[in-house]
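The complex is shown incomplete by one protein chain, all other protein chains being positioned as in the whole.
Here the chain labels run A, B and C in written order, and each chain numbers its own residues starting at 1.
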Amino acid sequence: MSREARIGETVLSVEKVSLSFGGVKALQDVSFDVREHEVRAIIGPNGAGKSSMLNVINGVYHPQQGTIRLRANGAWKEFSDMDSHEAAALGIARTFQNIALFKGMTVLDNIMTGRNLKMRASFLEQAIWIGRARREELKHRRAVEEIIDFMEIQHIRKTPVGRLPYGLQKRVELARALAAEPRLLLLDEPMAGMNMEEKQDMCRFVLDVNDQYGTTIVLIEHDMGVVMDISDRVVVLDYGRKIGDGTPEEIRGNQAVIDAYLGVAH
Amino acid sequence: MKAGIGSLDTFPKLLLHHARARGALPAIREKDLGIWQTWTWHEFADEVRALACGLAERGLKRGEHMALVGDNRPRIYAAMCAAQCLGAIPVPLYQDAAAAEMAFPIQNAEIAHALAEDQEQVDKLLEILPKCPTLEHIYYDDPRGLRYYAQPGLEAYDALLELGRAAWRRDPAFLEAEIEKGRGEDAAAMFFTSGTTGTPKGVVLTHHALIDRARAAAEMEGLSDRDVVLAYLPPAWIGQNIFSYAQPFVTGYCICCPESAETVMTDMREIGPTYYFAPPRVLEALLTQVSIRMEDAGAVKRWLYRKFMGVARRVGGMLLDGKRVSALDRLLYWLGDLLVYGPLRNVLGMSRVRVAYTAGEAIGPDLFKFYRSLGINLKQLYGSTETSVFVCVQPNGQVKPDTVGPAVPGVELKFTPERELLIRSPGLFKEYYKNPQATLEAKDQEGWFHTGDAGYFDPDGHLKIIDRVKDVGQLADGTLFAPKYLENKLKFFPYIQEAVAFGQGRDRVCAFINIDAEAVGNWAEKRNMPYSGYVDLASRDEVYELVRECVEQVNADLAQEPEIANSQIHRFLILHKVLDADDEELTRTRKVRRGFVAQKYATLVDALYAGKQSVHVEAQVKYEDGRTGTISADLRIHDAKTFRADAAKRAA
Amino acid sequence: MLYREAGQFKSTYAADQQIFPIRQDRIAVTLLLLVAFIGVPLFANEYWLSAILVPFLIFALAALGLNILTGYAGQLSLGTAAFMAVGAFMAYNFVLRMPWLGVIPSFILAGLCASAVGIVFGLPSLRIKGFYLAVATLACQFFVLWAIQRIGWFTNNSSTGVITAQTIEILGHTFDTPQSKYLLTLGIVAVLALLAKNLMRSETGRAFMAVRDMDVAASVIGIPMMKTKLLAFAISSFYCGVAGAMYAYTYLGTVEPEAFTLDLSFRILFMIIIGGVGSILGSFLGAAFITLLPIFLNVFFGALSHTFGLDISHAIVSNIELMIFGGLIIFFLIVEPHGLARLWQIAKEKLRLWPFPH
Partner (left out) sequence: MNVSFFFEVLIGGLLAGVMYSLVALGFVLIYKASGVFNFAQGAMVFLAALTFVSLLERGVNFWLALGVTLAVMVVLGMAIERVVLRPLVNQPPITLFMATIGLTFVLEGLSQAVWGSQPHGLELGIADVPMQWLADSTGMFISQFDLIASGVAAVLVAALALFFQYTRVGRALRAVADDHQAALAVGIPLKNIWAIVWAVAGFVALVAGMLWGARNGVQYALTFIALKALPVLILGGFESILGAIVGGLIIGASEKLAEVYLGPMVGGGIESWFAYVIALLFLLVRPQGLFGEKIIDRV
């Protein structure tokens, strides 16, 4: 079965979302949808509201208007105001533009935190370290090791993340998000600040995640080459408004998008 | 001598024997998913059975060949045995070989079944598929990235295993019978020798040959099922295969596969093998690393290291050989063991090593002594693919740096008048596959194998190898010229990674040098010398000066040896690129292909002898990703001081 | 150098995740425990047991409690002494009013009371961070002490506010000698330290550290902020509460509310800064350091005044002690913010790689 054939129904739909901070309008009336198993890119000039959009989807920001609908376990859930850890419980995971790893912990522990929602043992059981707590810890360690293997970071599993170079930290952060086995993965500039080789590696990882786990991916990226290569459909934002939506080919030919990019001096 | 190997005369029979006799002991471990995943002999046998049945279902038949392409993985070894169960002959291929290099063995052996480790290897096999019409089945271990491959005949190892399990449940007797049909005289495996010239040859080894030699050596060293070996060299090389397949199957010891090439050091430390094998280049790289890391240490540690390594050099080897040493020296060595040698063995992962071998090429005496002085029982070994490795081994207590020891029981040795070594042994190969001409040239009517190595016995009956017979030559004045001998002497300096000496039929000796980028880089940093890379480093005056000192030291040594005192190196240059197997300048086992290099860099050789001060070069290089590029540079040529060979003159 | 790890490999996750994965560490810890449980009671004199080792263990437990909250969960608290006070006075009341309960259950209940207080005063942590929170915990310090002083019930209406701890009796055995009190303290501290270690290496501990290191990211991967922070306050206060109970029962015998002033809170904060923030070992190292330093200074100045005939008053010594404490805090924060525990860790790393430098 080819990759395209796996793309399914809509799983996330953003409807007329507006968000502002004390008068500054970050998003205005933005709507788009994401289909199962697809790689959906959000692009736009700096300050276009891309990160805000991700923050709205996973509950870090609460939009003043509009709703987000997410299909989870066959049923639609509609929400406009929820906490980020509720979003996590619904199967949304993400990475951050500025790496948000837990600096004082090892790679292994960082990724293990990604599985916190799957742990059931109470803290008392954990303190005594018997029965369920111990079993869970070992079981999830194995699951995490699979991800470590997948992301090819075996050699650093016990290194504190603070000591790692930037490119590896990005990888660890993706691994942590994957550990939650999300159905929807939000990536905020996963390739920012990387050299060519690291970018290629990261592209491969993103596509592999999409292939192997069937994860639906929404990503923000500046590198147009990367966006055109790996995304199925692209949303273009400018000044908080949606100015384009379609396949990479369609976006390439979209006059509004071309103007937006030529209009700013980046 | 035709020593019987008993009723357990094939590897599959040995496997079943271990599964019965020591089923619960570990057979093979692999660092995977963060821990050492362990297969007991029982589990390993189960895996092999299922896999064999699966292969049979897919049509692998007695006498056919099966290719194995991958790093040291339990499943590669399981497949090796599974093929043998069916009477098929496994052909391990070098996992780092380019796709084109894999075509020949597959065509040559008309291979229909291949097991590839991962996507990388599958891609290579698919690339040569048009040239290899016989290849019908490609099995892969790691499914990553292969999801959308639509190639017919491509199948996951796990699927094959499932198929096999079902077949085994249906008819367990089939496999029993197949295994019983196996005979010691059957071919057990075929190893393609890289060959310094010409096309590779498939060396066919029988179960009998491999088992007999593996057992002879194991008995000599007292190996048991408690021993542990780290399998970190290519499994396609007999030097690895004998230690990670033949010997564990004979003795029942456990082999361990590292997580990846980058983690070998750490994995070795974790496992702490008791039985260790390393070619000199690995030992050399380790020593270079030790030296570099020690240079970064604080003054106290450096002083301790210098002091106690001095003690070790003086008495360490003697203590290991059980010779008499003064009480004071014993005390000093004990202190050194506490402070330096013990910790050093520990960080190198060699704390538990009982027996360590080195072979494959000559080892620098200082390098050899370094490990022995640390208390590691490093010994030399002589053998080749054609001899199932074990020809000569140094017995404990009779270890010398410049010989390879007496013959292992069962082996007969003699020399031709041209000093070529001939071998007769139960471990000799059956034939070169589909190459009766070559077989006949190598193995004569009386069963003597012509090694092509030149050497002699020393007074104690230990074999000493100088060089290849065809490489041992003469200078214009008729004195002996043994290039490899010179090169090895040069390569012992940490700053010199590779050297190529010329002099055949010439009036004097000149050499190419490859500096060791890491060691020299470190040296440069210590002197606050900024540099941009190998090429820059290789052209620095300071570096030339450094290398000149090394060369002159070698010359001083050579002046002491009457026979080759005339081989002192008069001129040298530092090559602008690192000699590389990908450019065919080295063999896959990293031996210099001298003829090829001489031809490729003929202008440089001419410049050396023409007395020029510099020469311009432009060279094609192949990068790792397959692209090619050009380097151009002006190479300078320097003269080195030579020494009067008083002894030589007197002898003459 | 002394670590010879070659050949110590793990073939199961259980082995890989044990508390002391290195064999040499396991041996050392076993020896240490043997000495602590058998050697020390046999050979140490009364002064060492009652005046040094018992308070050291109790402070270590309190420091451990604070470390869970501050070092692991990243919530700075200046109210440690208040939680100890709750533990001490509630243990007294449980033993007094429900004598059938037994001492150990009383200690546990006292610890739970401290937890409850901790949760109440931890509530602000949901809205505020950093030193705003630190100041908020001062409210706990003042309020709790005030309540214990003013509400007669806590002190059984003792006119001076002083309570005298009852004799400890467990399963018919009376703990009234220095040795037995030491062993009881050691036993409780050892068990609680083990539980804390387990907790910190499992999901709860990781959640704490995640909240400490980057709370937004923690929330995004599904860690509930409220539960995690309040749990940290509860567990931390429990430890401090039990430490407080032992402070009254196995160390002082008679206590008054004034024993639990802000000064004590600071003292325990200093232990974790010097010992090592976010380290269980650090809690012990810090407690040992802060307990031993005054003793060392007294001996030192005693010797000084003796040799030079100087008259160094006690007031001067105690002021110098203050300055040294303060100075050390600044020194550690500047030079080694992770304290003695990190120094030990670095030393251990060196020993493991010896003779290589890195």
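Rule of thumb we're sticking to: a contact is a pair of C-beta atoms (placed from the backbone, for glycine too) under 8 Å apart; a residue touches a chain by one contact, two chains touch by 3 or more.
Worth saying up front: this structure is predicted, and the values here are computed from it rather than measured.
Peer 1: Have a look at C:A73, C:C113 or C:A136 and name the one touching the chain we're not showing.
Peer 2: C:A136
Peer 1: Thinking of the whole complex, not just what is shown, which of C:L42, C:L171 or C:I334 touches the missing chain?
Peer 2: Answer from the full complex: C:I334 touches the omitted chain.
Peer 1: For subunit C, which residues touch the unseen chain?
Peer 2: So the residues of subunit C touching the unseen chain are 76, 123-124, 127-128, 130-132, 134-136, 138-139, 142-143, 145-146, 149-151, 216-217, 262, 266, 269-270, 273, 315-316, 319-330, 333-334, 337.
Note that only the chains that are shown with their structure count from here on.
Peer 1: Would you identify the shape of the chain contact graph, picking one of line, ring, star, complete or other?
Peer 2: complete
Peer 1: Whose Cα centre is nearest the centre of all Cα atoms in view?
Peer 2: Centre-most chain by C-alpha means: B.
Peer 1: Centroid from C-alpha atoms only, then distance subunit B to subunit C, rounded to Å. What do you get?
Peer 2: 57
Peer 1: Among the residues of subunit C, pick out those that touch two or more other chains and give their numbers.
Peer 2: Within subunit C, the residues that touch at least two other chains are 13, 16.
Peer 1: Can you tell me which residues of subunit B touch two or more of the remaining chains?
Peer 2: 34-35 - these are the residues of subunit B that touch more than one other chain.
Peer 1: Touching residues of subunit A toward subunit C in the complex: what are they?
Peer 2: Residue list for subunit A touching subunit C: 58, 60, 83-85, 87-89, 93-94, 96, 100-105, 109, 112-114, 116-117, 119, 121, 123, 126-129, 133-134, 136-138, 141-142, 176-177, 180.
Peer 1: Quick check on the complex: what are the subunit B residues that touch subunit A?
Peer 2: Its residues touching subunit A are 32-35, 144-145, 147-148, 259-260, 262-263, 266.
Peer 1: Could you list, by residue number, the parts of subunit A that touch subunit B in their complex?
Peer 2: For subunit A paired with subunit B, touching residues are 1-3, 108, 141-142, 145-146, 148-150, 154-155, 157, 208, 211-212.
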